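Just one protein chain is left out here, and the rest sit where they should.
Letters A, B and C mark the chains in the order given here, with residues in each chain numbered from 1 onward.
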Amino acid sequence: MDERNITFMFYGLAVAWGILAVYAVLLGLREQDLKKQLETLKKMVEEKK
Amino acid sequence: MSEPAVATAGVWKYFGDYPALRDVSFALDRGECLALLGRNGAGKTTLLRILAGLSGASKGDVKIYDGDVRASATRARIGWLGHAIGLYDELSARENLQAFGALYDVSKATIGEWLERVNLAHVADSPVREYSRGMRQRLAVARAFLHGPDLLLFDEPFTSLDDKAIALLQSLLTGARANGVTIILSTHQIREAMELASRVALIDRGKLAHFGPRTEEMLGDPGYIYRTFGTAA
Amino acid sequence: MRSKIVLALGLVGVPLLLRNLYVILFNLPDEMEQGPVYRIFYYHLPAFFAATLCYTTAMVCSILYLVKKNARYDAIAMACTEVGLAFAAVNLITGMFWGRISWGIWWAWDPRLTWALICWLVYFGYLMLRKAIDDPTERAKNASVLSIFAYVSVAITWKAIEWWRTQHPGPVLSIRTGEQRIDPAMEQMLYVNTLALATLAAIFVITRLRQEEVQREIDALRRYAHAL
Partner (left out) sequence: MRTLRHAAAIAWKDLRSELRTKESLNSSLSFSVVVLLLLAMAFDTGSEIVTDYGGGILWLAFAFSSTLIVNRSFAREMPNDCIDVLVASPASGASLFLGKAVAAFALQSGIQLICLPIFGVFYNVTWWRNPWQLLGVLLLGGWAMACIGTVFSALTVNLRLRELMLPMLMYPMLVPALLASMTLTNYLLMPGAMPPDFAQWLRLLIGFDIIFTTLALALVETILVR
């Protein structure tokens, strides 16, 4: 089998892992963002009381 | 004739997590006229929309003449008039009434009669777009009464009307009451409503704060109900 | 409780994924006609299964939402659709790399591929529709209806390889064809990796679901803060 065959196998696997990793990172970023929003809001409500 | 015309039991309505109606329960006998009072955003429109079957209750039970609200036979007995007139601008008065009348099996003769009664027969074939505000409102009133409903649900009927239309609507409503039609109308304009009403309900932040017969105190003093039954805010 | 489930799933899923990768790369032999590149298949097909599983769960939850009007079902449907899109993207793009070698082109307008892409677009539309509606009840209701409509295209994708003669390989799994068309070791790996990816999908869905709950809490707090 030629060189490209094995290279493309690596590309393919990298893409599979890559997309899932990117989605996981996006989830993590959103988690942090939400936490930050929640904290600021809680603080705001505390102050207003 | 024992069962009430309108009965709600523990009706809740959520918009997301926000409860627009909280545990609303009441029963209204046939032939009564209920004035539904409350500040803007208290939930009057939401309640009326649920009664008319335009919106589903999140929890609880609604019965109209002992039937389900979304049953076709029940809806045939309801006359609805919302904030807006509910007419097509590009159609004529007659075509509008014919379009809606077809859904209720209303005869051509009845449509002609109503056009006479709201004094629009002479312009019945020109499009609604060309009508004045008062004429459009009179036509909207005719549309709500067209099929001879047993229950009238009117959302703020007096706010957008001019004097002539108010007089017409009041005479129609009085006539309907005499024929045993049940009426629910939401309003801020307490004076007009009080003259018609036999029952009064106050909605405060989605809760039914008061439900009872109309008393003499309510007639003269518009603020009385809010002061007595509403929350201080 | 829920974070414990995520932890448990993670402890099973992640080692399994890594083990599978090792076995796929070093233990399993090359396929005779295709060479090493066929290994993409171990992600391509399981990702498709994971995505289909997500879409199906989304459809079931959408029906449940319309019946029971419980916002949680809507949240599950949304989380599943989003995760399903990620796995469908893996399915589509790995397929493109494989196609470049086996067919010589990145994309063939073949029924199976076309329908997989349509599914992706339809479900992407679902997420767009959700973004465009502000009222949560209205959003949940309209999105649920759309999800049910969208599932028709998933069903067509599933059936596409039977209905049309395509360049895309036909079904290979013995449970579907009733005969052994590929090496048992290879077939077993397909199942095991499907399990691994499905575990990963479950972790994603639960995480996304928790975020949606936090979002609701934030919205409620914000309303409360404005009312103060």
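The criterion applied here is as follows: a contact is a pair of C-beta atoms (placed from the backbone, for glycine too) under 8 Å apart; a residue touches a chain by one contact, two chains touch by 3 or more.
All values derive from a computational prediction rather than experimental measurement.
K.L.:
Please work out which displayed chains the absent chain touches and list them by label.
P.N.:
The chain that is not shown is in contact with B, C.
K.L.:
Decide which residue listed in B:G31, B:G60, B:G86 or B:G148 touches the omitted chain of the complex.
P.N.:
Per the contact definition at the top, the residue touching the missing chain is B:G86.
K.L.:
Among B:R75, B:R138 or B:R199, choose the residue that contacts the chain missing from this document, as touch is defined above.
P.N.:
Residue touching the chain left out of view: B:R75.
K.L.:
Considering the entire assembly, which residues of chain B contact the chain that has been omitted?
P.N.:
Touch with the absent chain occurs at residues 49, 52-56, 70, 72-73, 75-76, 78, 80, 82-91, 95, 99-100, 102-104, 127, 143.
K.L.:
In the whole complex, what residues of chain C lie against the chain that is missing from view?
P.N.:
Touch set of chain C with respect to the missing chain: 66, 114, 118, 121-122, 125, 128-129, 132-133, 137-138, 141-142, 145-146, 148-150, 152-153, 156, 163-164.
Keep this in mind: only the chains that are shown with their structure count from here on.
K.L.:
Given the two chain pairs B-C and A-C, which is bridged by the higher number of C-beta pairs in contact?
P.N.:
The greater number of contacts lies at A-C.
K.L.:
Chain A to chain B: how many Å between their CA centres?
P.N.:
52
K.L.:
Per the centroid of Cα atoms for each chain, what is the distance between chain B and chain C, given in Å?
P.N.:
Centre-to-centre distance between chain B and chain C: 49 Å.
K.L.:
Can you work out the whole-Å distance between the CA centroids of chain A and chain C?
P.N.:
Each chain reduced to its C-alpha mean, chain A and chain C end up 17 Å apart.
K.L.:
Can you list the chain C residues touching chain A in their complex?
P.N.:
21, 30, 34-40, 43-44, 47, 83, 86-87, 89-90, 93-94, 97-98, 100-101, 200, 204, 207-208, 211, 214-215, 217-218, 221-222, 224-225, 228
K.L.:
Would you pull the chain C residues touching chain B in the complex into a rising list?
P.N.:
For chain C paired with chain B, touching residues are 69, 71, 135-137, 216, 219-220, 223.
K.L.:
What residues of chain A sit close enough to touch chain C in their complex?
P.N.:
The contact residues of chain A facing chain C are 1-2, 4-6, 8-9, 11-13, 15-16, 19-20, 23-24, 27, 30-31, 34-35, 37-38, 41-42, 44-45, 48-49.
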